[in-house]
Each structure stands twice: as C-alpha cells, then as structure tokens.
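Shown here: the complex without one of its protein chains, the others still in place.
The block that comes next holds subunit A.
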Amino acid sequence: MLMTDDVTVTSPDVPAQKSTREIYLPPARKKITGGGTPHIVAKEFSIYYGEFEAVKKVSADILSKYVTAIIGPSGCGKSTFLRSINRMNDLIPNSHTTGSIFFDGADIYGRYTDEVLLRKKVGMVFQKPNPFPKSIFDNIAYGPRLHGVNDKKTLADIVERSLKKAALWSEVCDRLDKNALGLSGGQQQRLCVARTLAVEPEVLLLDEPTSALDPKATAKIEDLIQELRGSYTIMIVTHNMQQASRVSDYTMFFYEGMLVEHASTAQLFTNPRDSMTEDYITGRFS
C-alpha cells in the first residue's frame, strides 16, 4: 500500500510515464503467414462458481497463429477464462457457464461437444510444472499413446520432434529413460510444453507458465513461445507485463471478471483506450 501511494504521488509526471511505456514496447518479430482468422470466439461468455460470476459476459475474437496475452490483477478471472477454453473448469464442482465460446466455429460448451477431442486440439501448460512421475520418454509419449500411436519408431520420432520444438532435445536426448521429476524446474516446464505439442494441438494455452521459474528459465520459455508463434494459436496468462509485451501480439486486460480492453499489444501498452488499463500498466494498482 505504501508503495502504491508513493507511486501515485510521483507518477503524474509525463516523461516518467513515457519511459515506463518504452519498456513495454514489443520487439520486432517474424512475419506470420496464413493466420489472423478468428480461432476462438467468445460471445457474452460468463462463468459462475456457484453464485459467484468469475468471468462476466466476455466477448472477444482470438486470432489464429498469433500470441494473445491475458493480463490483469489477481482474481480477475483471467485464468478462469483461459481454463474454460479447454474445459478444465469442468473439474470444479458447481461451476456453470452462460453465453457461448466457439472453437473453430463449434460451441465449446455445446451439448454435443466431445471435451476429450477438444482438449486434444487445445493443449494446456500449467503454472507449476507437472510432469508425470514417469520417464521423459513416457511423458512425451503419453498423449500419442492415448490417441492410438503404439508403433515404437513413430513414438520415438514424435518424442524427438516434440522435444526439439520445445528446445529441450539437446539437454535430455541422452537420458530419455530417466524420471522426468529429476529435471530442473525450467526443463520440466519445457517438457510439459513438449508433452502438449506431442498431441499436435492447434491451440496452446499457457497459464502463467513462468511464475514458478527463475529468470534464466523464464527467458528460455519466452524464446520458445517466439519459436512456436506462427505455428500455433497461443494464449498466455501472465502477471508480468514486460513478459506480455515481449511475447504477445495481442493483449487482453481483465478486471474483476470483465474484459476491459482487448487490442494489439503495441496499442494497449502505448496508447490504452481505457483509463483503468493505463492505471494498471503504469503500476498504479496491481
């Protein structure tokens, strides 16, 4: 609280604000071909935990092959929104939704939607690295095996390809049969990305993937996101605004369950339309 007050006292200074914004300027990126169509479309979408409305009437188009960051203070519903895209909220008892959210034109919460098929196409990486207590190989092969790939050669190919995509191959190629829990936190998180990639999803949901990692491992994950950008539709929830500006093309700002602003990252960080967004990115509240 004390710090926030300090900031409020000093921050109306215009040049200072400018310098803050410069930090958030997104770096130059490779060009994306073939993306940009609405991949996930939310329409008046709300999620309730019992009586509590955690996400309030969100409408948004998330474009394919681009990286969309979701920022906002704790408890604003950004994780809940992300988890609803592959229906992980189904695990929470007493939760229900209104409105609709479409993936490739099909209602995710529709009556005839197969959530297992949906999750195959919409992969997710969680806040805390959560490899299975199995070998590195078995971790990656877990998804393909589930979906009927049993041929050893094919599996080995998939494992190698996925680990290479996740930039982990060179570090683990000589110990694929070792338990995955023996890896470092950053390696475990990249393993989780590789595991998700192995089932060949179209969408990658990253729920604060670096919050449990040190800066070096964080940088590696961010590089990885840049690598994957253009091949997958990526959504990333983050508390770290520099990270959002570094990795994303579009940014959504959530506040108290509402989607306050959804714009290109460059615009949102340099020229926010909403005063609340401005207050948040300049650190007036968090």
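Here is the rule we go by: contacts are C-beta pairs under 8 Å (C-beta built on N, C-alpha and C of every residue); 3 or more make two chains touch, one makes a residue touch a chain; residues count from 1.
Keep in mind that, in the parts below, contacts and distances are computed from a predicted model.
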Choose one: "3-oxoacyl-[acyl-carrier-protein] reductase", "Preprotein translocase subunit TatC", "PTS glucitol/sorbitol transporter subunit IIC" or "Phosphate transport system permease protein PstA". The correct choice is the protein name in UniProt for the chain not shown.
"Phosphate transport system permease protein PstA"
Please pick, from A:G34, A:G105, A:P133 or A:P215, the residue that touches the omitted chain in the full complex.
A:P133
From the listed residues A:K43, A:K120 or A:K164, report the one that touches the chain absent from this view.
A:K120
For subunit A, residues in touch with the removed chain
86, 88, 91, 116-117, 119-121, 123-124, 126, 128, 130-133, 142-143, 146-147, 178-182, 192, 195-196, 199
